[in-house]
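Below is one structure. I have some questions about it.
For this depiction, one protein chain was excluded, whereas all remaining protein chains were kept in their positions.
By letter and in written order, the chains are A, B and C; residue numbering begins at 1 in each of them.
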Amino acid sequence: MIELVYFAWVRERIGVDGEILPLPPGAATVGDLLDWLATRSPGHAAALSERAAIRVAVDQSFVCFDAPVTDGVEVAIFPPVTGG
Amino acid sequence: MIELVYFAWVRERIGVDGEILPLPPGAATVGDLLDWLATRSPGHAAALSERAAIRVAVDQSFVCFDAPVTDGVEVAIFPPVTGG
Amino acid sequence: MIAVRVQAEPIDSAAAISALTAGRDDVGAVVSFTGFVRADDGLVALTLEHYPAMTERALATIAAEAEARWPVTGGSVVHRVGRMLPGEAIVLVAVASAHRAAAFDAAAFLMDWLKTRAPFWKSEERAGGTTWVTAKASDDTAAARWELVPAQSD
Partner (left out) sequence: MIAVRVQAEPIDSAAAISALTAGRDDVGAVVSFTGFVRADDGLVALTLEHYPAMTERALATIAAEAEARWPVTGGSVVHRVGRMLPGEAIVLVAVASAHRAAAFDAAAFLMDWLKTRAPFWKSEERAGGTTWVTAKASDDTAAARWELVPAQSD
């Protein structure tokens, strides 16, 4: 299983703060995971369609889309940060 | 007459805060004035010998040694500033 | 040495700044940056959302990086979260050092990194509704001054 957490408008479009899902078969990278997630609902599709506006952290560290995803990790998906 | 004012170690070496003197004949520039002042006493000489360590303001504005000096101005002589 | 903190309460900048020199005689320079909510275009309130599990780690990383780059004697990073009104402080960065260049650079670096690497998101509340603030390219440019890698590249 992987734990997905969403923030800002990614959270709003998907409609939940997060979800716990089995790692989809054949999903080896963050990019694969995003492709699969986008097929889950219209909300997921709306949140993840514009890939350039998406940032991902695996176990609380920023990663690139080609980073590996393995069972048991926490994957956070959100827009570029705007704090400070 | 010109009003001379001294600060920091220039003041200490000359031994007075300032002095009012007639503009020396033939002194057209700040450099001429410094050359003449250096002949007035051993203290003046000690204060003004190392010309690279001297800064001058005429009527409260920094000037170069080739700036003109005219009757009635205030000439301040001091080391490079070290405030802030 | 650089303390980091996330809080819902108002930020007391004066206390954080003065704490960096209290009882010390080896500090030559303190630089502080405080960011405030501006009432631009009829803004009513700003809400800061964050990713709590990551925020602490991100701020500690930022602080450690600044300490590694500059000889700071102390510092404080305080970021507020939740809803706040125009005129209220969003973030405080204060850095103490023996000399001014290190204090200025470390404070600017911390802010540039916070803007591009810390998991905070702003939403703006106006009469017409609430909208998410878009990240600025100028913030990435500012962060690049320190040769930091961007938060993510495809």
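Here are a few things to note about the model shown:
Going forward, a contact is a pair of C-beta atoms (placed from the backbone, for glycine too) under 8 Å apart; a residue touches a chain by one contact, two chains touch by 3 or more.
Predicted model only: the values in this text are computed from it and were never measured.
Counting contacts over the entire complex, the absent chain touches B, C. Across C:1, C:14, C:64 or C:144, the single residue that touches the chain missing here is C:14.
Of C:1, C:60 or C:98, it is C:98 that touches the chain left out of the display. Screening B:21, B:38, B:57 or B:73 for touch with the missing chain picks out B:57. The chain not shown here touches chain B at positions 5, 7-9, 51-52, 55-57, 60-65, 74, 76, 78-84. Contact between chain C and the unshown chain involves residues 13-14, 17-18, 21, 24-40, 86-87, 98, 100-101, 103-104, 107-108, 111, 138, 142.
The rule is simple: only the chains that are shown with their structure count from here on.
Under the touch definition stated at the top, chain A and chain B share no contacting partner at all.
Chain A and chain C have Cα centroids separated by 26 Å. Chain B and chain C, compared by their mean Cα positions, are separated by 49 Å. Residues of chain A found to touch two or more other chains are absent.
Multi-chain contact residues of chain C (touching two or more other chains): none found.
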